[in-house]
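A protein chain is absent from this complex, but the other protein chains hold their places.
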């Protein structure tokens, strides 16, 4: 399997996984089937859309290939009919989100490097791809965005993207194993953050005043 | 009148109508004249801007032709001086929004087909064009977005876009009458939804828990 295929399948799985988190959020808000499809699609393809738009890779990926949208719609419909089987839907949402986060951090950075951007920018593109879809999901559904909660979140996408960029672009290691290692490290960090409630020290000086 | 002209006039009317809904929302929030112009412009050209950006049709339509922005500014100023004459401004907003929704669903799909995208993607582009401007209006003004309310809303844009795409692209019927029929069906569905409070069954299993 070539690196292009690995990236493609990681990305497709990531889209499906993020779409399911969007549909789970829709189920928590008791929306109808159209709301499920809408939120699932926003979440699944939101990050990649922003990445494509700011790099000028337009028309964006899901316009060139309808498979992506079909994946989101399928995930939404599947979740609509099975979500009641999941005992703790918010926990499922958090863990699937962690999976998608780790996948998109790596694929976003890889796509950035393929476009020939600098290493720093490739890392940022990976982070944007990984975090934007979930941010839209949370803002539209009036949830506190995961990126603003105290547990380590963005840093996991940053870590995965950084390992991939440093490993392939700077150390010139073979791309497929580096992609796998980057994904695993990223997911492991997020899993630890969820499990042990890991967080960075916050700015404690004093809260804001209104003047 | 050619199909291009019909699309142009439907689109221009849709922009003006959506701009007025934005200005009515600004009047409900008691903003100043600059706020009226800002919200009216966001609402009027927001959906088409997103459509152009993701399809790569940049510079976006209102940069290539200043008529669109002038239409929005004119609608905002007109509404600023006449909104007090409308007894029930929220009702006016809802019905004008329904009109714009039906127009943009058809024109968005038509513009998508002209760009050569697949039928499924053309339907999605129509739906995005029709719903995005109103969503921005509601988010910026802290209103619950119409797309998240229980009544049938997005489905109306989906219906209009689908009729146009199936009629012209798949059945190869003449485009002008199909555009008109698609617009009328879309508006009729939304009108019924407003009038009879039509809604799809929501996901009832149980509300979300915080864990």
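Just so it is clear, A and B label the chains in written order, and each chain counts residues from 1 on its own.
Basically, a contact is a pair of C-beta atoms (placed from the backbone, for glycine too) under 8 Å apart; a residue touches a chain by one contact, two chains touch by 3 or more.
Nothing here was measured: the structure is a model prediction, and the numbers come from that model.
Undergrad: In the full complex, which of B:18, B:36, B:132 or B:203 touches the chain missing from this view?
TA: B:36
Undergrad: For subunit A, enumerate the residues touching the unshown chain of the complex.
TA: Against the left-out chain, subunit A lists 53-56, 58, 115, 117-118, 120-121, 124-125, 139, 145, 147-148, 150, 152, 154-155, 158, 199-211.
Undergrad: If you put the missing chain back, which residues of subunit B would it touch?
TA: 25-36, 38, 49, 52-53, 56, 58-60, 62-63, 66, 69-70, 80, 83-84, 88-91, 139-140
In this section, only the chains that are shown with their structure count from here on.
Undergrad: What's the distance between the Cα centroids of subunit A and subunit B, rounded to whole Å?
TA: 29
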